[in-house]
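For this depiction, one protein chain was excluded, whereas all remaining protein chains were kept in their positions.
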Amino acid sequence: MIGLFNNLEATTAIIVFGIGFTTLMLNRNMIKKIIGFDMMDCGMYLFLASKGYIEGRLAPIVVNGITDMDAYINPIPAGLVLTGIVVSVSVSAVMLSLTIRLYRKYHTLDIDEIMMRAREEGDDE
Amino acid sequence: MSFLMPVLLLFLIVCAVFVAFTKNPLSAIIIYMAFSLIMSIIWALMQSPDLAITEAAVGAGVTSILMFVALKKIHAIDVKETKEGKEDKDNE
Amino acid sequence: MDFVQNLPFFGIVAALFFGVLCSVVHRRAAEILTYLLLGFEVVASVLVLQFVIRTGSSFTYMMGHFPAPWGNEIRAGIFECFTAFFFSATMLLALVGGRKHIYHEVESTKVNLYYTMACLLLSSILALIYTNDLFTAYVFVEINTLSAAGLIMTKRSGKAIAAATKYMVMSLLGSALFLMGICTTYDITGHLLMSNIKEAMAALHASGQYAVPISVIIGLMSIGLAIKSALYPFHTWLPDAHGSASVSTSAILSALVSEVYMFLLIKIFYRVIGWDVVQDNKIMNVLYLFGIIAMLMGSIHALRESDIKQMIAYSSIAQFGYIFMGIGLGTAFGMQAAAFHLFAHASGKALVFIAQAGLADANGGDRRIVALKGTAHKNPIAGLTFTVGAFSMVGIPFFAGFISKYNFATAALYSPNKIVITLVTLAISTVLNAIYFLRVVLRIYSPIEDKKPVIRSGFAFGLAVTVMAIGNIALGVFGSNVMEYIISGLKMFG
Partner (left out) sequence: MSKKREDYEKSFWYKISSFVNDGKSFATKEIKEEKHIVEEDKSINIVPMSPWDTEEIERTGLYDSYKHWSFEGILKRAQKFYGVFSVLVCVLIIGILLYSISKLPRFGNAENPVNNEVSKRYIEQGIEETGAVNIVTGMILDYRAFDTLGESHVLFTACIVVFILLRLDSKDQKTLEEAEADDRNFEPKNDTILQKVTRLLVPPVFIFGIYVILNGHLSPGGGFSGGAIIGAGLILYLNAFGFKKTGKFFTLRLHKIISIIALGFYSLSKSYSFFTGANHLESFIPKGTPGNILSSGLILPLNIAVGMVVACTMYGFYVMFRKGGYK
């Protein structure tokens, strides 16, 4: 338990990740599913970014020519998270366009109902 | 910093819980925008300004806009359907 | 440094670039570009394979001006090159075989986008095969997911789009767990490069530090990749996707997309976590259990299907169970058997999928098993090659499937705790396979009067299935030679 309080950021990140994961898995509304996915990714990126932070150091932008390791935080997690954010926005755009197409066809946002009706109707357009 | 951070983290969890339990998609999207902004502030506090800018522009900006337009499109489809339905009824 | 060593890198970047190019050209040009690209990949991977066998050791290739822990890196050994060769050849044949269907089922203005997706999928498969860096693997996993979903949804039926949605949701859960595993790995080792992580992991394992996180990492990565490759309890997206996608897409999805994740899992076990650490972990038994369940349940589901494509899809689930069972045995022999089964299944399953389309076309496109009666007389080449594929799936000698079943049985003998369950399940699963595949074979060869096909399949189809059938038989006849290469390839991994 003490470990959890030492890692407050990571703990929050995991809780947010868990809430997003649950929403993505269990919520039947497509829009809510997508928001859940976005939150899940945000939680994961918070977890990753919190690993790079070092108490009392500055952002990794060189000022006054000081290139000492003790002056700046770890730049790697920030770079990885930047890449990750792009991935998550692409995926949510794709999911939203899928939602629009499905709504145009089935007039509902409920994924279970969509699946049921898709199974019934067969292969034709 | 030392007291601000836990408060912001708490806000983050609260927003996440509210998104999960809100029935209306529109309110969920707005709460998600708030979530993104808080995330952006947290990253600014954690000395990652690159992430803060990107999250503010993408999470609170573009992703939310896309969600809004998707929701609007869905309503537009609904309106179109009901209009057509009414016209059919009138013709009868 | 030889010029040949550049080829894996050229392959990946060329696939990305051709993908971008295909999105703006006319559909014929896109098709030709894709075939050119695939031909180049096949030739390049053969050349690299020759090089690696000649030098007898794998090589790493620096991506940029900075050496390993600082820059990215790709790595090529025997196993990687052989997989790259095999997968690109299978993809080429699958696209050629289903060519007519692509033109028929995809909107004419979007055919070039179909080929764009195929190029991007190929680039991601190659990158996942060659990469030596975990985060690169994650990025290309996402490209893989998106382009596979794109391939599914090019057919415009509502069912296809619903299937693509299901696929996306499951894949996102899988990638999230996988990324969580990567983050935790990075946290406790401080590296993203596979070889460095392995060293750090070995040190941590020896000192007993972070024992819980290491178990969690193995679990997260295994479950994430298992979800993405449709292991049994997470399989629900696969039959829908296959039932509604175009033929080439089904073949590519089943033979390549799912298998490249299993390849990645094998790679992670050998090169990231380290075989010694994995062997000491209980999580392997869970994988083994899931594999056993998948072997049985996949076959039982397949028996119930009346649509031939869905039946083959469920058979894929059973075959994925074999691979996970082999990995879960926790011995080097099990791993080798699983690695061989990757190729045996890819060759057999792509063949069955494409040949099935020929049979259904001869009958006017009706895919119900009942309706397939006598179609082998209408389209002899499709019937013959379907039979080859089915025999390979069942595991009849001289076909590729036999060798892999033999390997699994041998591997089971070396793990004393699991010997009985493995052998019994193998036997039951083989019998079930035989029942549902031979039922179809009997059905398509039953005598009929009218032997004129409704739709002719064309020359490209015949060529593709013939080459695939010959490849499958070659894999079965020269199985022991391929096995030797796989064993030396897996040694290079370690």
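The first chain written gets the first letter, and so on, giving A, B and C; residue counts start at 1 in each chain.
Methods note: contacts are C-beta pairs under 8 Å (C-beta built on N, C-alpha and C of every residue); 3 or more make two chains touch, one makes a residue touch a chain.
Note that the structure is predicted; figures quoted are calculated from it, not measured.
Hidden chain, full complex: it touches shown chains A, B, C. Within the set C:Tyr61, C:Trp275 or C:Tyr485, the residue that contacts the chain not displayed is C:Tyr61. If you put the missing chain back, the residues of chain B touching it would be 48-50, 52-54, 57-58, 61-62, 65-66, 69-70, 72-73, 75-77, 79-80. Annotation for chain C: contacts to the undisplayed chain at residues 1, 5-6, 9-10, 13, 16-17, 19-21, 23-24, 61-66, 69-72, 107, 109-110, 113, 116-117, 120, 123, 127, 133, 135-136, 139-140, 142-143, 146-147, 149-150, 153-154, 161, 180, 184, 186-191, 200, 210, 212-213, 216, 219, 301, 303-304, 306, 369-370, 373, 435, 439, 442-443, 446-447. Within the entire complex, the positions of chain A that touch the omitted partner chain are 1-4, 6-11, 14-15, 17-18, 21-22, 25-26, 50-55, 57, 59-62, 67-72, 74-80, 82-83, 85-87, 89-91, 93-94, 96-98, 100-101.
In this text, only the chains that are shown with their structure count from here on.
Set side by side, A-B and A-C show the greater C-beta contact count at A-B. Between chain B and chain C, the centres computed from C-alpha atoms are 37 Å apart. Once the centre of each chain is set as its mean CA position, chain A and chain B turn out to be 13 Å apart. Considering their complex, residues 135, 139, 142, 145-146, 149, 153, 156-159, 161-166, 168-169, 172-173, 176, 179-180, 183, 186-187, 192, 240, 243-244 of chain C touch chain A. Remark: chain A residues 8-9, 12, 15-16, 19-20, 22-23, 27, 29, 31-32, 34-36, 38-39, 42-43, 45-46, 49-50, 52-53, 57-59, 61, 73, 78, 81-82, 85-86, 89, 92-93, 96-97, 99-100, 103-104, 107, 109 touch chain B in the complex. By the touch rule above, chain B contacts chain A in their complex via residues 5-6, 9, 12-13, 16-17, 19-20, 25, 28-29, 32, 35-36, 39, 42-43, 46-51, 54-55, 58-59, 62-63, 66-67, 70-71, 73-74, 77-78, 81.
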